[in-house]
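Note that one protein chain of the assembly has been removed; the remaining protein chains are unaltered in position.
Here is chain A:
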Amino acid sequence: MDEITGAWDWLTTGANWAGTSGVWHRLGEHLYLTLVCLAISCAIALPVALYLGHIGKGGALAVNISNAGRAVPTFAVLVVLMLTPLGKHGDVPTIIALVLFAVPPLLTNAYVGMREADQDVVEAARGMGMSGWQLLGRVELPLAFPLIMTGLRTAAVQVVATTTLAALPGGGGLGRIITAGFNTYNTGQVVAGAVLVAGLALLVEGVLVVAERLLSPLPAAVRAARRRAERERRAEDRVAPATAVKFAAGGTAAIVALAAVVIGYGGRSLEDSSARGGGGKGSVVVGAAGFTEFKIMAELYAQILDDAGFSASIQPLKARELYEPALEKGQIDVAPEYAATLAEFLNAKENGPDAPAKNPVASDDTDKTVAALKKLAEPRGLKVLSAGDAIDQNAFAVTKEFAEKHDLTTLSDLGASKLKIKLAAGDECSQRPFCSPGLKKTYGINVTEVDPKGVGTVQSKQAVKDGTDDMLLTTTTDATLEDFGLVLLEDDKGLQNADNVLPVVNARDAGGAKLEAVLDKLTRVLTTQDLADMNRAVDADREKPADVAKDYLEKKGLLSK
């Protein structure tokens, strides 16, 4: 249960509550988004629903809007809006997506509440000579009030929960705590984030329950009478205990059986793909992480292995924290890696999270770095194959104008300028020694915030181009910097180490000589420029990684078929 203790630790660490990434700030963002969304949704939904309810038309429409609203996937709407020019105005896409999400339940509940009003009472009121407005205000609204409030409570709770999705494209709110924990494989943080959101949702529900009681136009006696009537109506439904137990038992058995199947299937989907035995022909799973270059490398490995007679498949995984353990366990067999980065990752795993900063094993010397890597990898059952010339180092880029304005060519210049920098990178940047900790320590650069738009993604580049962020983390093989008017700042103090691309394999399942020979063929040929060109084909020309890899292998004569 160390997810729970992890969450407790995270929540009780004061530092996690302060600052722009701290709980208070995120809570504020979350509440802001929720309240603005609810206000706009009520302004749209309630007048329409009350009017339709009053005149008694449009019932089918009201219910169907509710269903149609559910059909709109909020995540999709959010991403679509983010990619439009609206995406520049941070919160606008989120608010629009949430309003689309909240209007249907509000509208339907309010409409139904109005229609539920006892028609006899309404007719009596009309008979008494009430005008339309008086009818609405003094009869229909008070009677509809409970259902309207139910709709509001439902919408409010769902909006609080759904606002977390804003974090996925890098927006604000408590969801950012969850995504940060997820990307750094810190489950305690994920639990903490979930607890905070759930707590907020329940708090909002509680506040609205109290508000309903305080604002209800119906006197307490009437409400109590209604509740009693409801209870009496339900009193007659009983099922005999024996039958209930039988069904419960049968149902539980069915659930357990199905769960076993699903878990078994799910688990096996990774196990099956691990190789059946050593270096000979068998099935090989190549791991691939999220960004373009990794996908291309994985395709290159998989295709060249497949061509040599191994049955290769690709397993996409999100981050090193996920695929490195999978590699050790044999769930994946081969992964493209970067010598220095993996070496420090294993260093941290072995000697604690401070080791890369205090006792780094990587340097800008390729041979020494690879040797250090082998020393760390072999005891873990990983075999490191030869490194080639292709290097993909982390690099930092700013806009041309920014560089000219502040007279910057190197990262040292940036540190000397004492400028405050908003950095677009991945969530894990604050933990990677080559990223914000390294910038601070080696260059004295003041990174005020890490905007998790991804490493070298088009989003990050767009954000720096637009001025939302000042600098982005990308790679030396990034081919589209010019298109965005960006320039690299030179790493003059050698913060970035020898990140030569090399294959790392699971020694037991894929440690054979034949597999090594096949991959070596590729490693010897691949250059940094090749990587840059292939990246460009995918990111700029929108070709598929598989096609780009195939073209390259054919061009270099590495495929026998």
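Just so it is clear, a residue touches a chain if its C-beta (ideal position, glycine included) is under 8 Å from a C-beta of that chain, and two chains touch if they have at least 3 such contacts; residues count from 1.
Here is the rule we use: contacts and distances are computed from a predicted model.
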{"item": "Chain excluded from display, named as in UniProt, from \"Fumarate reductase iron-sulfur subunit\", \"Monovalent cation/H(+) antiporter subunit G\", \"Cyclic nucleotide-binding domain-containing protein\" or \"ABC transporter permease\"", "value": "\"ABC transporter permease\""}
{"item": "Per the touch definition above, residue among A:Ile44, A:Val63, A:Ala416 or A:Val525 touching the missing chain", "value": "A:Val63"}
{"item": "Option touching the unshown chain, where A:Leu165, A:Met297, A:Ala312 or A:Ala425 are the choices", "value": "A:Leu165"}
{"item": "Residue among A:Ser436, A:Thr457, A:Thr477 or A:Thr528 touching the omitted chain", "value": "A:Thr457"}
{"item": "Contact residue for the chain not shown (choose from A:Tyr32, A:Tyr51 or A:Phe291)", "value": "A:Phe291"}
{"item": "Touch residues of chain A, complete complex, unshown partner", "value": "3, 56, 59-60, 62-63, 66-68, 70-77, 79-80, 82-83, 108-109, 111-112, 115-116, 119, 147, 157-158, 160-162, 164-165, 167-169, 175, 178-179, 181-182, 187, 190-191, 193-194, 197-198, 201-202, 233-234, 236-244, 246-248, 250-252, 254-255, 258-259, 262-263, 265-267, 269-270, 290-292, 316-318, 322, 326, 331, 454, 457-459, 462, 538-542, 544"}
